[in-house]
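Here's the structure we're looking at; comments come further down.
Up next, subunit A:
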Amino acid sequence: MNSRLTEAGLFLDRVTIALDGREIVTLTRRVAPGAVLTVMGPSGAGKSTLLAYVGGFLDPAFTASGRAYVDDVEITALKPEARHMGILFQDPLLFPHMSVGGNLMFALPQEVRGRRARRERMCRALEGVGLAGLEERDPATLSGGQKARVALARVLASAPRALLLDEPFSKLDAALRAQMRELVFAKARESGLPVLLVTHDVADAQAAGGDIVEIGG
Partner candidate 1 sequence: MLTRLGPVLAIGLLTAPVAFGLAGTILPAFGFLPALGGTGFSLAPLMALAGEPAIVYSALMSLVTGLVTTLVSLGVVMLFTAAWSGTRAFARVQHLISPLLSVPHAAAAFALAFLIAPSGLLARMISPELTGWHRPPDLLVVHDPMGLAMMAGLVVKEIPFLLLVTLAALPQVHPARTRALIAAMGYGRIGGFVFGLWPQIYPQIRLPVFAVIAFATSVVDVAAILGPTTPPPLAVRLVGWMNDPDLSMRFLASAGALLQLAVTAAAIGIWIVLEKLTARLRERCACAGLRLRGDAPVRWTAFGLMLLSALTIFAGLATLALWSFAGLWQFPDALPASFELRNWARVLPHLLDPLLTTLIVGLVSTAVATAIAILCLAREDEMGRPPGRGALRLIYLPLIVPQVAFLFGLQLLFILIGSVATMTALILAHLVFVLPYAYLCLKDPWRAFDRRYDQLAAGLGKAAWRRFLLIRLPMMTRPVLTVAAIGFSVSIGLYLPTLLIGAGRLTTVTTEAVALASGGNRRVIGIYAFLQMMLPAIGFAVATLVPALIFRRHRDMQV
Partner candidate 2 sequence: MRRTVLSLALMALGAVPALADAMNPDPRKWDEVLAGARGETVYFNAWGGSQNINAYIDWAGGELMQRYGVTLKHVKLEDTATAVTTVVAEKAAGRDTAGTVDLIWINGENFAAMKRQGLIMAPGWAEELPNWSYVDVENKPTIRTDFTIPVDGLESPWGMAKLVFFYDSARTDADALPQDADGLLEWAKANPGRFSYPQPPDFIGSSFLKQVLAEKIADRTLLQQPVDEASFDAVTKPLFDYLDALNPLMWRSGRAYPQNYPAMKQLLADAELDIIFAFNPAEASSAVANGELPDTVRSFTFPGGTLANTHFLTIPYNAAAKAGALVAANFLLSPEAQARKQDPAIWGDPTVLALGKLDADDRARFDAIDLGVATLRPDELGPALDEPHPSWMERIETEWKRRYGVAN
């Protein structure tokens, strides 16, 4: 137990999730900052349920026990918005009623004060994913690859403590997929974020390079 206290990253301590009394996930794992833990399994095995648990929006139909920590702080009982778990889904899910810049500004933490400072941060975040100058655009006018990059920039802009990736590359075509993988993992390493990746694509797991856990099946 004590060793945990001195180490940063994401720690899942005897996490068990059950539906109607049937256990679907049981897991104890540590993910160091910048490292990736890949959870693999067939559809319906409960991969996304695990992400929902860590993110704090588990459907009340499930029961869960165990604890989750980020950087020594227990998050198990926190509201989702207090956990600061950045999420990427397989769809970019850019808010359609905001501009590209609006999406990023919405994500920036409140602590970044002042219009100018926030705009600057937003522009830098766009630059960081190679999309400088697109801040006024309507998300609907972007290409698939651009949308994925904006989604990444948005989650990073929110200064998360960890990244939860729910098959984030599965809807991209092959060329884009490789590019995005590289970008996402590079950014995670750069920011020192522990990453929990859920996928059924072995190539994702290989690219991530971290531990692999198989569940279900």
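We take it that a residue touches a chain if its C-beta (ideal position, glycine included) is under 8 Å from a C-beta of that chain, and two chains touch if they have at least 3 such contacts; residues count from 1.
If you want to know what made the cut, all candidates are chains of the complex that A comes from, given by their letters.
None of the values given here were measured: they were computed from a predicted structure.
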(request) Identify which of the numbered candidates 1 or 2 touches subunit A in this complex. (result) 1
(message) Which residues of subunit A touch candidate 1 once you look at their complex with the stated criterion?
(response) 52, 55-57, 59-61, 79-87, 89, 91, 93, 95-99, 106-107, 109, 138-141, 154-155, 158, 160, 164
